[in-house]
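Other chains dropped; remaining ones untouched in position.
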Amino acid sequence: MKICTVSGQIISTEKNHRLSGYPLLALDVLEVDGTPTGEELVAFDTIGVGIGERVLVTIEGDAAIQLIRHKDAPVDAVIVGVIDEVELLDSEEAAHEN
Amino acid sequence: MKICTVSGQIISTEKNHRLSGYPLLALDVLEVDGTPTGEELVAFDTIGVGIGERVLVTIEGDAAIQLIRHKDAPVDAVIVGVIDEVELLDSEEAAHEN
Amino acid sequence: MKICTVSGQIISTEKNHRLSGYPLLALDVLEVDGTPTGEELVAFDTIGVGIGERVLVTIEGDAAIQLIRHKDAPVDAVIVGVIDEVELLDSEEAAHEN
């Protein structure tokens, strides 16, 4: 799973008909603490998210296909949730914990 | 999903018969803003695109297989659409949005 | 398979309903000898692990999907076990062995 911020929208009129009805979004991949990694993704949106939102993305074909109405849609990345909050153990606590 | 430009054509006469009938194209992978990443891909074309066109590519076997007539075609990358436009949030807007 | 330490928890209220009921955890990927690689993962927990624990993670959709109750859950990484111990051959022994 990847955590990303939505950075834009991609318009593709001529495409496989099984992909119709899902917005195609540009995403910036984030580290768990919210820092951008510099990596970008392009994914279909099955949730209805907005520009700037922090989202949860599945980046594997088999898993991604499950959310598109057409079972045999040719997708490999899908937005599956909205991230509310990340609670990270700081490293001192981690040292105690181990 | 990857955004790419079509850079050439690859001729393979002797190949698995399930792959017949689909042009095999050379692609340059692009960042979302259109800058080439330097990465190349080789993919089958199920749309009918031309050299220089900006296309949407699925790079996962399970997903890619769906578009080839033979359900068990041995492919791992397929062109699934043509890109018309990319609308990116510029970073100042992004700062406001967050 | 990846060996990781659990570093935090990720809260996502609005998400695909098939993902409900599984904690979403932040993980630090480790080398086999326990050194962090610097890579992070986000995975669903099907075991019930705690912050700081060393866990075994499957990072492939097909495999990961198997452990979620909904067969068509859109996941690509799942915690599948807890690591007790790693016994490594030291390199001198390895030289003899070969």
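When the chains are written out, they are named A, B and C in that same order, and each has its own residue count from 1.
We take it that a residue touches a chain if its C-beta (ideal position, glycine included) is under 8 Å from a C-beta of that chain, and two chains touch if they have at least 3 such contacts.
Keep in mind that what you see is a predicted model, and the values were worked out from it rather than measured.
Chemist: Considering just this structure file, the complete complex holds how many copies of the sequence, given 3 are shown?
Modeler: Number of sequence copies in the full complex, not just those placed: 5.
One rule holds for everything that comes next: only the chains that are shown with their structure count from here on.
Chemist: Indicate which of the five shapes (line, ring, star, complete, other) describes how the chains touch one another.
Modeler: It is a line, because the chains touch in a row without closing up.
Chemist: Check each residue of chain C and list the ones that touch at least two other chains.
Modeler: 62
Chemist: Show me the residue ranges of chain A that touch chain C in the complex, using the header's touch definition.
Modeler: 1-3, 31-32, 46-47, 56, 58-64, 66-67, 78, 80-89, 93-94, 97-98
Chemist: Taking the touch rule as given, give the residues of chain C at its contact with chain A in the complex, in rising order.
Modeler: 5-16, 18-19, 24, 26, 40-44, 51-52, 60-62, 64-65, 72-77
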